[in-house]
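Only a single protein chain was left out; the remaining protein chains are all shown in position.
Note that the chains are named A and B in the order they appear, and that numbering of residues resets to 1 at the start of each chain.
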Amino acid sequence: MDTILTIGSHSSLQILHGAKKEGFKSIQITPENRVKFYSQFPFIDKVIGYNNEDEAVNLINNYVENGILIPHGSLVEYIGSERVKKIKTKIFGNRNLFEWEANQKKKMSLLKMSNIPTPMDFENPEDVDRMVIVKLPGAKGGKGYFIARNKAEVKEGLKKLVSTKIIDNEEDVIIQEYVIGVPMYFQFFYSPIMDRLEITGIDIRYETNVDGLKRIPFTDLEVEPTFVVVGNLPAVARESLLPKVFDYAMSFVNTVKEKVPPGMIGPFCLESVVKDSGEISVFEFSGRIVAGTNLYIYGSPYSWLYWDEPMSVGRRISREIKIAINEGKLNEVLT
Amino acid sequence: MDTILTIGSHSSLQILHGAKKEGFKSIQITPENRVKFYSQFPFIDKVIGYNNEDEAVNLINNYVENGILIPHGSLVEYIGSERVKKIKTKIFGNRNLFEWEANQKKKMSLLKMSNIPTPMDFENPEDVDRMVIVKLPGAKGGKGYFIARNKAEVKEGLKKLVSTKIIDNEEDVIIQEYVIGVPMYFQFFYSPIMDRLEITGIDIRYETNVDGLKRIPFTDLEVEPTFVVVGNLPAVARESLLPKVFDYAMSFVNTVKEKVPPGMIGPFCLESVVKDSGEISVFEFSGRIVAGTNLYIYGSPYSWLYWDEPMSVGRRISREIKIAINEGKLNEVLT
Partner (left out) sequence: MDTILTIGSHSSLQILHGAKKEGFKSIQITPENRVKFYSQFPFIDKVIGYNNEDEAVNLINNYVENGILIPHGSLVEYIGSERVKKIKTKIFGNRNLFEWEANQKKKMSLLKMSNIPTPMDFENPEDVDRMVIVKLPGAKGGKGYFIARNKAEVKEGLKKLVSTKIIDNEEDVIIQEYVIGVPMYFQFFYSPIMDRLEITGIDIRYETNVDGLKRIPFTDLEVEPTFVVVGNLPAVARESLLPKVFDYAMSFVNTVKEKVPPGMIGPFCLESVVKDSGEISVFEFSGRIVAGTNLYIYGSPYSWLYWDEPMSVGRRISREIKIAINEGKLNEVLT
């Protein structure tokens, strides 16, 4: 096991940059039209283009002997959840978590079982009694999301999504209480080898067009806000919030260990809103590396508390693998 | 004097991280329920929990022989201003500044005596003739603050604060002109030993719910904006602003030297609004390390201009102490 591979998107640059730093061979599997882009980076040993998703799976499986695939938020989106099951090459992290994440109800249940405060959710538009955000399933980067103040607006918005064929039927969406506060995305890394939970950073998503609309001085603008994530902004939290969010994350790690063996391995994120009461409401989690970590390729304000060297989450993954290999525990971080 | 201690909150992680880097023993005095959280960090030599504020003072005073307490924005909030007077252990910085900061009028007078432009303030709601922000005394992180467009709204808001018992009587508040512009918090460090003023960074406060409300597309939302600081965002200023803000900071250092002996020691912050005319209006100062410095644990875009090594403000404090010890001038930075 001397080779790290990933799919060319999302956070692949830091993943392969970190792999190289930790002494692994680094392989990029990427859509053909990005081969040229990724080939310019000297820390990527090999860039291999694919023309369709089946080919991508085959390319990944070519490394079944000596390779480890690092999954990221775009893996399922690029390859498709069914094809991901055909990946025989070992994956860093818990691949059993994929199906929990694919199902919104199962996903939120992991947070609830961890006693983490979450927004109320509504199964039926008819039940909506407050401001909500309507979300689409899958990691589509916020595409199609909309805010509604009441059940009438929810129904109207759903109709539009179906008629424009963005969704197939109205049941596919998630209707979640819109919690008033500010977004904060708390990034963590759980090391099964060191049995240690690290906070690796905090980010805020930069969403188009909603983060642009607020700069336009007219209140009668007839533009619907959209929530497509196109970047990330760095932030730190008030230090007094950290013990609480740390408790939540530790509780989450324990729940996953119990419910989704072999448990949490590596990076995850608690996507949260911080209210003016100081309460933290976690409206989603990501079970692997999030794009917000791209901010911290040379370390974050938090990573420097743990490591005396620049430690991106991409590098942290390869460091975990290296430590696991050295201690003869590689099987504990792969699935 | 080989031990640095602080209270477990605010900016304590960088303070102790920096202390350790500079070769000191690092002691965390913290509310009991955070002992577990702080114990995970290897750079903290000892985490000591307290159950009440008197105990905290006693724990601090246990280090009267060889310890230096680093005060931060939450010290008075956690311990109480009366109890802070009972601290016998030496404090890095000028403890005489505490009472100036506790009294809003005395506080603003230091800025005015330094010829730094400040917003107009109104002693009586009756005098209000423009948009104002009404602030509560003490470093409560923006809790209870509200914006009002005229005297009627000020009075209405004050009534609400009293009836909900957030304040005891209406005279306790500060009514300050709301300056139109963008917030920028200019962080400085004055070294009495090197007689040097350094700009250590710039941040913007991240406030709930006001920074979240602007993402909601409805203008008829019946949610009152609140201004509770839950984090900080990094920024740099146009370089042409720096000479001016630097002059303000230097002038402030000179005023404090004259009015509050022994003068400014170490970190402080000029909380400002930058107007579109290029003018800078300073609406508050902090006489010690601010939480916005937590962004820069590995150095800020400005700290690298002074230091060829990663220099957080936490570390800068311990560096100042170390230099003072080496030059036999420790008494010049402690009170």
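The rule is short, and it goes like this: a residue touches a chain if its C-beta (ideal position, glycine included) is under 8 Å from a C-beta of that chain, and two chains touch if they have at least 3 such contacts.
All values derive from a computational prediction rather than experimental measurement.
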Next on the checklist: Looking at the full complex, which residue from B:1, B:102 or B:242 touches the chain that isn't shown here?
Outcome noted: B:242
Checklist entry - Which listed residue (B:80, B:117 or B:183) would be found touching the missing chain in the intact complex? => result B:183
Checklist entry - Which listed residue, A:228, A:250 or A:325, touches the chain dropped from view? => result A:228
Item to check | Absent-chain interface as seen on subunit A, which is shown | outcome: 9-13, 17, 33-34, 36-37, 40-43, 74, 141, 143, 206-209, 211-219, 223, 226, 228-234, 291, 294-298, 310
Next on the checklist: Residue by residue, what part of subunit B touches the chain that was omitted?
Outcome noted: 131, 147, 149, 178, 180-184, 196-197, 202, 204, 210-211, 213-214, 219, 224-225, 233-243, 246-247, 273-276, 278, 298-299, 301-302, 304-306
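Going forward, only the chains that are shown with their structure count from here on.
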Checklist entry - Can you give the whole-Å distance between the Cα centres of subunit A and subunit B? => result 34
